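Here the complex is missing one protein chain, while the rest keep their positions.
And now, chain A:
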């Protein structure tokens, strides 16, 4: 069902230039492209933080793209899930919760940083920071079976960030799968929310978004850890839920 032989869209402009350079870069593999597309999509979803409500159509389209990539990766076998008999299989289809992604702006306005995106971004940042003991404890149980997978990634993606990012992303989705559908709040309460200043992330972002350069997102600047507000997360989600009901009534 997945399509091999994806046209090399991302690197159109660059191939000619790089082909003439002394050290000729290998033509990017399909998996590399797919990974960078996934990274880019997640970043885009994270940037729905402005004061004005994010465009729902855009968010839904990006979320669908992310889902599609994840499904393909799952079928590919590059995304091995542990405990395949777990009852939470259904949530595999809802790996990315659009609701949370689109609600982020409200949370942002209340002074809290993006909960959902924070989880994604926080996780790959945590590997750089190497500080979060809570995350480490959840990963320790999954490290061993993941060796094979991480080897696959490291072969193709020499940059450590991406491999770590992938592992971190796996952790989130695996936790989502293993627990009940309402586990999202639990997920966030577990995760240490000492992630970075949004501005720092954005400046890292902006230098990457150039036309014609679909580079993978490597230059996230190291985070300045802000105070964690994990305690408020579940309250916040309740509040959002209530607000949503109120607004729609």
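Observations on the model:
Note that in this section contacts are C-beta pairs under 8 Å (C-beta built on N, C-alpha and C of every residue); 3 or more make two chains touch, one makes a residue touch a chain; residues count from 1.
Simple rule for what comes next: contacts and distances are computed from a predicted model.
As stated in its UniProt record, the chain not included in the shown complex is "Serine/threonine-protein phosphatase 2A 55 kDa regulatory subunit B", which appears among "LOW QUALITY PROTEIN: AP-4 complex subunit epsilon-1", "Large ribosomal subunit protein mL40", "Actin-related protein 2/3 complex subunit" or "Serine/threonine-protein phosphatase 2A 55 kDa regulatory subunit B".
Seen across the whole complex, the unshown chain contacts chain A at 3, 6-7, 9-10, 12-13, 33-34, 37, 40, 44, 51-53, 55-58, 60-61, 63-65, 68-69, 94, 97-100, 102, 105-106, 109-110, 209, 211-214, 243, 246-248.
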